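Of the protein chains in this complex, all but one are displayed in their positions.
Naming follows writing order (A and B), and every chain is counted from residue 1.
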């Protein structure tokens, strides 16, 4: 497939600066690009590559002010990253093989399970009693769907995902390989010198358009549901404890842990390896920095937090800077004490 | 199933305050409850819900002093959480389907493997040479039991668990989906510019009544055994390195990492995302706060620790408070220096 800069500009509704007939036949990162490549520049960190790239065409933000001459043809768009995403999607649709629509053997499908139209069931997949797999869903090999699990339309369950009984997965959901949905919440009562298990009789509900990363673990509720609301995106190796609620379109980076019964608002962003204690609420649009530990309810919308324990981002940065200066400050304090004593004694 | 407050009080040995004939037919969380529900109140954070609940019956601690009037019938017990756990267990026993006692096909059972009575072996489970599965054990689909693995009585191995050769799992153990038991310890010797693998010829021993969370990883010992002692409870995504020993009834929250050869005492509690360096001992009943990093041996029993590196909880909290005040303190120091210089010069 070959396209001219002009053709691409039409697709992304952009303006060509340079040779409208420049030809591209592949997609690449700006730092690895060669003639015939189409790339994009969205992160200012990579701007230097723009001035030395051999790529034929580069998508850039229309706000970009060039610092030097550029040999590539530019296409100026409102959001270079979003436009590039659109092109990648178009590219993938044209190049990816047609999704499978067969039931491979051997697989285990209970007689009471219901499987929709145009579904793929990979070999060694297990569908328990009363499982429902809706139209166009793709269940990859070696997955386990416990009794009564429901999988929505167009949803993709990658290889080796394990979903315990009674959990409900919405439409257009993607769950990556190795994720575990619906394992028992971590609840014990201490009696007679030992921990007695609290039965976990709830489930997990994953709403539409959610993406769950590889090897995440989402525990079932003690009662009721652990809920991941529509449009939320979870990276890999994340722990969601029992009875947690993750809000709409909230984005969580990898290795985050959210403790039991906490409720995360809508449109929050949580950085990698952050932790949130149990039984608190986090307001909508909260931003939590990587490795932070949130120990208290966040009532106000749109705050940025950092640190462990986490608090206001700007104040925390100021303390971080002074922290590095601590040995010097300690010396100053001791010097001040000495000087003051001398002053007193000299009086 | 319907029960009166009086019937439930008898089961949990509690005292009814209110209408003894109040009827309940389901179980719910106090914040989500409606007429006909039985709930409990154990965590003071949720006390407000007690005064507005529509639940018919609420289990409360006998020490609770009411601040307002309550419309629900109360049952006062010594430990509301433990009593509720008992009720949940009773409820689950009456409502859960009878555990499976069949060998589903296709599964792979070596000719030398021994399978006890009333065992469930799910489809696509793999039992290597000389594997022993004792009576009443439940081996879910897609699990892997390597050569010589032993599974004790009543033990549940959920879907997709992988247990390497020679590991020994006790009675009444629960291992959640995706956990890996007995992978190689992380040991290399640096020679001639490259890392040479140290063979890991030991195993993992998991004693009776242990629970292991989803996607945990417990490495086999270099020699001897990595041991999880009786009654210990591990949450999800925990890393236990080679030759570690976790003590009896120790409770570990999710995403904790314990480095090689460390020995954790009995009845310890370790918060989420905490880390413990290798080759140290942690005394019995140590409490380690979430996200802490323990870098030194803890000899004294029953200490509470926090921070990275972790030390005494109370002292650490004091430093945390001053930390937030650092920018202000730095200003004060500079002001003091200035003022002192002025004093000196004015003399």
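Heads up, the rule we're going with is that a residue touches a chain if its C-beta (ideal position, glycine included) is under 8 Å from a C-beta of that chain, and two chains touch if they have at least 3 such contacts.
Fair warning: this is a prediction, and the values are worked out from it, not measured in the lab.
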item: Contacting the left-out chain in the complete assembly, out of A:35, A:92, A:135 or A:191; value: A:92
item: Residue among B:40, B:81 or B:126 that touches the chain left out of view; value: B:126
item: Given A:183, A:209 or A:262, the one touching the chain that is not displayed; value: A:209
item: Missing-chain contacts mapped onto subunit B; value: 106, 108, 124, 126, 142-144, 146-147, 160, 162, 164, 178, 180, 183-184, 186-191, 193-199, 201, 215, 217, 219, 222-224, 237, 239, 241, 243, 255, 257, 259, 273, 275, 277, 279, 293, 308-309, 311, 315, 318-319, 321-323, 325-326, 329, 332-333, 336, 339-340, 343, 346
item: On subunit A, residues whose C-beta touches the chain left out of the figure; value: 27-29, 32, 43, 45, 79, 81-82, 84-85, 88-89, 91-92, 95, 97, 104, 106, 122-124, 140-142, 158-160, 174, 176-178, 209, 211, 213-215, 231, 233, 235-237, 249, 251, 253-255, 272-273, 290-291, 308, 320, 323-324, 326-327, 329-330, 333, 336-337, 340, 343-344, 347
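Definition applied: only the chains that are shown with their structure count from here on.
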item: Subunit A and subunit B: spacing of chain centres that average the CA atoms, whole Å; value: 25
